[in-house]
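Every protein chain but one is kept in place in this view of the complex.
This part shows chain A:
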Amino acid sequence: MEQTSSGFKQEDTQPKDWAQQLHHATRATREDWFGRGISYLCIGVIILVVASMLWFITSKGIATFTHNHVNVGQFLTGTNWAPDQGKTGALPMIIGSFAVTFAAAIVATPFAVGTAIFMTEIAPKRGRKVLQPVIELLVGIPSVVYGFIGLAVVVPFMRHLVGGSGFGIISATFVLFVMVLPTITTMTVDSLRAVPRFYKEASLALGATRWQTVSRVILRAATPGILTAIIFGMARAFGEALAVQMVIGNAAIMPKNLISPASTLTSQLTTGIGDTIDGTLPNNALWSLALILLLMSLFFNALVRIIAKRGQLSHER
């Protein structure tokens, strides 16, 4: 037989049924099936949970429009929010949310990028040993603590500085700035560290200065990663409820300036959700706010993916 000639010692003198031998299940194949089964089960449960959440929020959120017959356009552009009187203009909250989000991102980004450059290019050792743990600690502080500090420190400070109550978009921006700073910083650090070392070497070997190398080569190569970091920071700011609610003043009116009470989608949700009855317009209107939040976070996610894809293209060799 073939297999004896290849040096195998055959213990069985009976001719083997090779077709059967090579087809039957062994421990190895059963292990594979078991492992695959478990992972399918887990992913199945997760898909089910996510899908039902999406369906739940969507169905509740559109009830305002289908059941209470509110006009979508009026909901998005109306400026008068008093759902218990049938007035459901959500624009003040939408504007409030975008205002604090963009303001926080704009203020935080230069600080975050500066810190990240310091941590990776200027003092990489101290960056890794001291700054990294500190910043990671900041990410882990619960938002209620940030809110509390905002309420105890920032709001009185603003009151002193510009008068009024101290509650408002600028206080919320300040609190969110501190909250998104570590997020943007850590992700920027990651993207700076991912820039191939040879870009830096090539630039230095050509006589470019350290600053030219950082600003024109390293930051340039890390741009997609930094944009992703900013968007993640914005997503966090957009979705933050508690800390914002504590310092923004929660007045559902069009914000006329940065220092008078305003409100955001999230702060309105957390303030209002306990006072409404399931199935009524005030309750449904809050679900519609939640739907807007959900759509926005989907949008942020999509944006991150598009940028990541673009980034990959520019690094392809």
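In this section, a residue touches a chain if its C-beta (ideal position, glycine included) is under 8 Å from a C-beta of that chain, and two chains touch if they have at least 3 such contacts; residues count from 1.
By definition in this document, contacts and distances are computed from a predicted model.
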Query raised in the report: Of the options "Cytochrome bc1 complex cytochrome b subunit", "V-type ATP synthase subunit B", "ABC-type phosphate transport system, ATPase component" or "Dehydrogenase", which is the UniProt protein name for the chain that has been left out of view?
Result: "ABC-type phosphate transport system, ATPase component"
Requested in this report: Could you tell which one of A:Trp18, A:Phe34 or A:Phe198 touches the chain left off the display?
Outcome: A:Phe198
Query raised in the report: Of the residues A:Ala90, A:Ala108, A:Val154 or A:Val217, which one touches the chain left out of the display?
Result: A:Val217
Query raised in the report: So which bits of chain A touch the chain we can't see?
Result: 196, 198-199, 201-209, 212, 216-217, 221, 314-317
